[in-house]
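Of the protein chains in this complex, all but one are displayed in their positions.
Showing chain A:
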Amino acid sequence: MQNGKIKPENLLRRSPTNRKLTTGCEILDGCLRGGISCDSLTEIVAESGCGKTQLCLQLSLCTQLPISHGGLNGSSLYLHSEFPFPFRRLHQLSHTFHQSNPSIYANYNDNPCDHVFVQNVHSVDHLFDIMPRIDGFVGNSKTRFPLKLIVLDSVAALFRSEFDNTPSDLKKRSSLFFKISGKLKQLASKFDLAIVITNQVTDLVETSDGLSGLRIGNLRYLYSSGRRVVPSLGLAWANCVNSRFFISRSDGSIVKDRSEKDENCSSSVSRSAKRRLDIVFSPYLPGSSCEFMITREGICAVQA
């Protein structure tokens, strides 16, 4: 609804598919039917060390790709609530990205890190302070790379310590979930942004009413590192995202055949744990999964 007029959108004028942001890995993109959807809130849930931040950094760089290459021809804003921000890893990925896509930067003498904006967020109130500035920032942008991706890593950290376990605080916390989601979705709709939010998991503690293990989405149970887990922030937050992807970790290793080409990094490759991404729910994706590993160059899927 623009300019105060109440008129329906013409669905034919819309693109038949939402724009997608490539993950930088063709197999993963196939599983996600092109990548992360614009004008939508996508949540990535995983335990610590599973690669969700790796994936977000990779998305931040891929945003700069031209649309013909699955990018959004834009810049990204990385809101991080956990310290420290992995600048070293960003530079490492950026170096590889620059080498793989020299034509994007040749005429401008810049580098991929110039188009990743980093902002720390230390509380919910701080996040609400930042939101109007994001709106102004996107609306007034005159750079060659307008803002196209917002990452919030992670949302659970914002709620870790501020709220007690009293009914009134739980209620307030829940309404803040919806307020955050509402504002982010408004930004996504207004500027056709892709928004990615990471969330953590907690171990499942069985309760007598059976609600703690309530099934949400395509997977009856979520396991990671051999333990049953549930996404943080509970059922209320699950109502706030459009899609939920779950990354899990198994204890197995991927052993590559040693060859001359792989000689230099075979030791690091062979020590990589196998990760798996599952689509828990989404309004446009079937339940499916994809295995991947994390290498020096970034996230790389494993052909099954």
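Here is the rule we use: a residue touches a chain if its C-beta (ideal position, glycine included) is under 8 Å from a C-beta of that chain, and two chains touch if they have at least 3 such contacts; residues count from 1.
The rule we apply is simple: contacts and distances are computed from a predicted model.
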Name of the absent chain as recorded in UniProt (options "Aspartate--tRNA ligase, cytoplasmic", "Origin recognition complex subunit 4", "Translin" or "DNA repair protein RAD51 homolog 3"): "DNA repair protein RAD51 homolog 3"
Sole contact to the chain not displayed, among A:81, A:154 or A:242: A:242
Identified contact with the non-displayed chain, of A:17, A:100 or A:143: A:17
Interface with the undisplayed chain - residues on chain A: 1, 6, 8-12, 14-18, 37, 39-41, 167, 174-176, 178-179, 181-182, 185-186, 188-190, 208-209, 211, 214-218, 220, 234-236, 238-239, 241-242, 244, 280-281, 283-284, 286-287
